[in-house]
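Quick notes on the structure that follows.
Note that one protein chain is taken out, while the other chains of the complex remain in position.
All chains are identified by letter, namely A, B and C, in their written order; residue positions are counted from 1 within each chain.
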Amino acid sequence: MNGNRFGRLFQVTTYGESHGDAMGVVVSGCPAGLELEEADIQRDLDRRKPGQSMITTSRGEPDEVRIHSGLQDGYTTGTPLGMVIQNKDARSGKYEPFVTAPRPSHGDFTYSAKFGTRNWGGGGRSSARETVNWVAAGAVAKKILNENGVELKAHVNQIGDIEAPEVSFEEMLEHSEDNEVRCGHPETAEEMRDRIDEYQQEGDSIGGAIEFEARGVPRGLGAPRFDSVSARLGQAMMSVPAATAFEFGLGREARRYTGSERNEDWTFDESEAQGASEDASGDEPRARGDPIPVGNDHGGIQGGITTGQPIRGEVTLHAPTSIPKTQTTVDWETGEEKEIQVVGRHDPVLPPRGVPVVESMLALTLVDFMLLGGRINPDRMDDQPGEYETDYHPRSPENVDS
Amino acid sequence: MNGNRFGRLFQVTTYGESHGDAMGVVVSGCPAGLELEEADIQRDLDRRKPGQSMITTSRGEPDEVRIHSGLQDGYTTGTPLGMVIQNKDARSGKYEPFVTAPRPSHGDFTYSAKFGTRNWGGGGRSSARETVNWVAAGAVAKKILNENGVELKAHVNQIGDIEAPEVSFEEMLEHSEDNEVRCGHPETAEEMRDRIDEYQQEGDSIGGAIEFEARGVPRGLGAPRFDSVSARLGQAMMSVPAATAFEFGLGREARRYTGSERNEDWTFDESEAQGASEDASGDEPRARGDPIPVGNDHGGIQGGITTGQPIRGEVTLHAPTSIPKTQTTVDWETGEEKEIQVVGRHDPVLPPRGVPVVESMLALTLVDFMLLGGRINPDRMDDQPGEYETDYHPRSPENVDS
Amino acid sequence: MNGNRFGRLFQVTTYGESHGDAMGVVVSGCPAGLELEEADIQRDLDRRKPGQSMITTSRGEPDEVRIHSGLQDGYTTGTPLGMVIQNKDARSGKYEPFVTAPRPSHGDFTYSAKFGTRNWGGGGRSSARETVNWVAAGAVAKKILNENGVELKAHVNQIGDIEAPEVSFEEMLEHSEDNEVRCGHPETAEEMRDRIDEYQQEGDSIGGAIEFEARGVPRGLGAPRFDSVSARLGQAMMSVPAATAFEFGLGREARRYTGSERNEDWTFDESEAQGASEDASGDEPRARGDPIPVGNDHGGIQGGITTGQPIRGEVTLHAPTSIPKTQTTVDWETGEEKEIQVVGRHDPVLPPRGVPVVESMLALTLVDFMLLGGRINPDRMDDQPGEYETDYHPRSPENVDS
Partner (left out) sequence: MNGNRFGRLFQVTTYGESHGDAMGVVVSGCPAGLELEEADIQRDLDRRKPGQSMITTSRGEPDEVRIHSGLQDGYTTGTPLGMVIQNKDARSGKYEPFVTAPRPSHGDFTYSAKFGTRNWGGGGRSSARETVNWVAAGAVAKKILNENGVELKAHVNQIGDIEAPEVSFEEMLEHSEDNEVRCGHPETAEEMRDRIDEYQQEGDSIGGAIEFEARGVPRGLGAPRFDSVSARLGQAMMSVPAATAFEFGLGREARRYTGSERNEDWTFDESEAQGASEDASGDEPRARGDPIPVGNDHGGIQGGITTGQPIRGEVTLHAPTSIPKTQTTVDWETGEEKEIQVVGRHDPVLPPRGVPVVESMLALTLVDFMLLGGRINPDRMDDQPGEYETDYHPRSPENVDS
C-alpha cells in the first residue's frame, strides 16, 4: 500500500531518501543455503551507481552495501537479509530556492500534495536513488535464478530517435556491458552516445527504452488473470522511475496484426524427444517431445502463463525532468511565477543506468513465480550445504513423515 | 497469488469457467450506504455481453446478475456483495477433437502445462468470459467514484491500421456508445467496422487498442514506487485478456522526446483561486490558486502520484487467437501434426467488448486509491442514509470519542 | 482488511448474511487433480447445520452446497471453486422491534457503530451463519490434508463447569460424533447434555470449549514470529464467533510451570531409524532416527515452527448472547430503556456445532502452511490423473527444462 514492498513470497521492503542517511532493503523469502557475499551484490550496484561515465550524474556515491543479517559462513540462513547502503555525497543546498516551487514534470509537487510536506533534499523518496535498493535485492534474486537454470539480461534498445536493430540474447550478453550506453549493438551504441552528448551540451535530456529477455523460465508459471506473468511484470516495470510504457512480445504493434499473422503454429520440440530416454521421472517419454510454438511473437507468455520460450519485453523511460535549461514554475507561497534552472547533478538520460534496475525487477518477478509455482524449495536451496549443515532438508523423507 | 483477486481495500474475488455452471464475484470493502440495485450492474454487463452485434460472438448469454448479499432496502450494508451470473449457452462439444491438441497462441497449452489437466470446455478459465465478473465489480466501483466526483470512460482508438484521431473526453462520452465498435470518432468507427467485416469474412481476426480517461481524480493519490498509480494501473490493464502493451501519457512515444519538450511548466489554476473565498476549510485561501501543469503529456501522473489532471492511457489487445482459418497444431497424445480450424463462436476483434472491461479495471484501481488515500470513508458513504439509519456514522464526533 | 478473506496461498473468500439470499465461498489455491464432489462437502455441512438435535436452533436449513466452478469430471481443475448455499428458512420479522435497540453483548451495536446502518435481519453478517462458508472451504482443505498424511479432529471438552477428562486422538475420532454434544468422552457428554437442558429450560445459555488435534503434520512448518503456526492459528481460532481465548500445548497453565518442568528432553525416534534402510532419498540414513521431544507439553510447536508432534490446542467460546431471559437495553432513537427477550431460534450452547468450524479453521491454517512450506505441489495433486489427463505435471522434467 505504501509503495515500498514488492513480491509475494520473495519479499522486498525498502527505505531511504536521496539526501538521507542511508538506503536500506530487507529481502525475505530467500531460501537457506544460497552461497552469497557482499561482492555478489556489489557487482550490480556498481553497474547502477552514479559517476560511471560522462553520461551519468557526477554525484560521487561508492554505493557500498553492508549485509546486516541472514548470512552465516557465506550462506544464507533462510531468515531475512537486511542490507544498508550509506549515502555519502548528498548536497541539498542546491535545491533550497525551490522549496515551494516545484520542478516541471517532477514528482516534487505530487509528493507535497500527498504528504503535505516538502521533502526537498534531492527529491527525497521520489528520487531514483531508491532503485539502489532494488538492484541489491535483484542481485540476490538473480543468483537464485541462475542456480535454477534461468538467465536474464537487459540492454538499451532506443535513445531518442536512434533505434538499435534486434539483437539476440547472446549479443546482449556479449556487448551490452562494453559501452557506456549499455546497448547490445556496438555501432548503435556509439550513435546513441553522441546524441546524448548533444542534448547534454544543450542543457537538455532525452528519453529511451530498455529491452529485456529471460531464458530458461519453465513453462506453466503464472496464474490466470490478475496474477498472470504479464500483469505482474507490468506492475514491476511500471514501478521503474520514469516508465511510461510496458510491452511484451509484439507489444504495441500487436494491434496491427491479424490473428493468422500473429498466431504461432505448434510443432514438437525434437531436442526434448531425444533427451527423453534419460527421463528419470517414471512418466512415459513422449515420442516426439513437447509442443513448442514456432516463433516467439508471444514473448514467452500465453494466457498470462509461461510457454517456456524466452520472456521478452520492453520498457519506455521518459527523459529526465531535471534539466539546466530554463523553464517556468510557480511559487505556491508567494503566488509568483519564476524561472527555474535545475543545476544539481542529474543524468541526461536514464536507460544506461536503468539496465540493472530493469534486470532486477525482472529477476524479482521471476523468482517469485518460481517460488509460487513450486519450482524452488521455499526453505532451502537443494544442493548447497553450509558448514553447520544439519541434513534436515525440508523435503527429505525423514522430515515429511512424522 | 491465484489470479482471482484484485484490489487492496476494495477487494474483488472471482470464479467461473467459460462452460461451467456460473460465474461469480465477491466485492468487499464497499462502504455501507451506497444506493445500489441489480440494474446498475446490468447496464454495464449488457455492454460487455456477447451477441450484441455482428462483430461479436453469437453465443447467447443474457448475463443476468443476481446479488446474493450485502444489500438491504436498496443500500449496501458494508458487508461483502456476492454476485452470480449463470452460464446458459455453453456448447463444449465443438472443442472435443482438440483436447490434446492446443489452439495456436491460445492459453490452452499453458493452462495444461500448469495444472496438468485440460479444462477443455470453452477454454475454461482462460476464456475472457471471466471478465463478466470484472464488469459486475467495476459497476459498483464506478458508482462509488461518481458519487465522489470521479468520471471515467474508454473507447476504441485503433483497429488494425485504422487509427482514430485524438478525441476529447466529451466526445468519448457522446459517441463511443453509439456505434458497434465503441469508437469515440463516428467516421473512424465506420471504417473500423468495415475492416473488421473483411477480416471476419476471411476467417481471420484483428488486433486493436483502447484508450481510457478519468476526470476528477484528486491530486496526491498513489504511493511512491511499487504502489504508484502507474504501476497499479499497469497490473490492472495487463490483466485484461490479450493485453500486450500498457501506456499512459505520451506512452511509448516518450522515448523520442527531450526533457524540454516533454516537461510541462507550472502555472496557477485561476479557476481555483476564484473559488477560494468560499473555502470553508479554515486554511488561508491561496491568492492565485494551486499549481497546475500546462498540458497533460504526463497523463495525470507524476512520480507515480496523481496531479489532478485527467488520467489518460492506452491498452493494446492482440487479435483473438481462435480463428476459422486453417492452422497447424500437434497432438501431444498421438505425436502427430494436425490441421485445426477453430469453428466455435468467437469474436473477430476484442476492443469493442473490451471497453467496459478496461473501464472496470480503471474504476477498480481508482476506487482503491481513493480509499487508501483517505478520500472515501471506508465504512460508510457520507450522505446516503438507509431506511434503518442509525446515525452511527463512523467519523461523527459521538463515535470517535468514547 | 474486510474480514471475509482467510489464507495466504489457500485462499478463502466469503459472503452472506443470516437472512440474505444465499451464503457463498470462493476457494482458490486448491491444486488441480483433487477428487472432489459436493457430497464431500455436504458431510461436514450436515455436522454444522441447525436443527440437528434439541440443543441446536430449530431453524430449518438444509444447507445444500452447489459448486459452480473449479471441477471437471469429478476432479478439481486448479481454478477457483465457487460454492453457494441458499438460505431457505429466514424469518426476520421477529427482530423488528429491536431495530434501534441492541441485544446485550451481541454484535448488533458494534456493527451499527461501524457501518452506520442496522443489518437487522438475523444479525446480518454478525451471525454465526457465516461459518457455513468456512465449513465448506474447510472440507476441501481436509481432503487435501488427508491425501498428504495429515488427520485432524476436534471435540467439546468443557461445557460450563463440566470438564471432560483428557482423551486421546483415537477416542476423539471414535466417540465425538456419536453424541449431540460432540464430546469425545461419552459419560461426560451425557452430563453436558443434561446441563445444557437445564439452562435452556431457564431461558439461558452456557459457554464451553473445544479442543483440537492434528496428526501427521511434518516438522519444519511455519515461519519465525508473525507467521508462526501459533500466531496464525491464533488468528484463525479467534475468528470463530464467540471465541474469547486461544491456547496451545500447556496453554494458560504454562504460566505456573518452571522451565525444568515444562522443557522436554530430546531423544531419538527409534521408529524412524528402523525405517531408514528403506530411505530412497540418497541422504545417509541417520543411525538412530531423528530427535523427538519426550512429551508434548509444547503442543507440536516450538519457536513457532512444528516439531512433528501432534498439534494440540483449545478454544473457549462464550455463551450465546441471544437468550429468552429478560434483559435490559436502550432504544437509541427514542432515548428510552426497554426490556428485551430474544425469542428467535438460537442455540443454547455453541461448541457442539462449533466442532466442525474449529476443525475447518485448523484445516485451512494447516493446508496453507503445507503449501507455503513446499510440501504440497501448488498446481497439481501428485497422483490424481483426471479423465483429460495431459501428463503436463508441473514438476515433471519435461516441463521444468525448456
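Throughout what follows, a residue touches a chain if its C-beta (ideal position, glycine included) is under 8 Å from a C-beta of that chain, and two chains touch if they have at least 3 such contacts.
From a predicted model like this one, the values you see are computed outputs, not experimental measurements.
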Touching the absent chain when the full complex is considered, from C:58, C:110 or C:271: C:110
Residue touching the undisplayed chain, where the options are C:33, C:102 or C:138: C:102
Residues of chain B in contact with the chain not shown: 9, 79, 149, 216-220, 224, 272, 275-276, 279-281, 283-284, 286, 289-290, 308-309, 372-375, 377-379, 391-402
Hidden partner chain, residues of chain C it touches: 1-6, 8, 14, 101-102, 104-111, 113-115, 125-126, 130, 158-161, 199, 204-209, 219-228, 230-239, 241, 243-252, 254-268, 286-288, 290-291, 293, 298-299, 301-308, 316-323, 325, 327-330, 332, 335, 337, 372-373
Residue ranges of chain A at the interface with the undisplayed chain: 1-5, 8-9, 11, 13-17, 20-24, 26, 28-29, 32-33, 66-70, 72, 75, 77-82, 84, 99-100, 112-121, 124-125, 332, 379-380, 386, 388-394, 399
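By definition in this document, only the chains that are shown with their structure count from here on.
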Remotest chain, chain C as reference, centres from CA atoms: A
Approximate Å spacing (C-alpha centroids) for the pair chain A, chain B: 27
Intercentroid distance (Cα basis), chain C paired with chain B, Å: 37
Sequence positions of chain A contacting 2 or more other chains: 219-220, 224, 286, 290, 308, 372-373
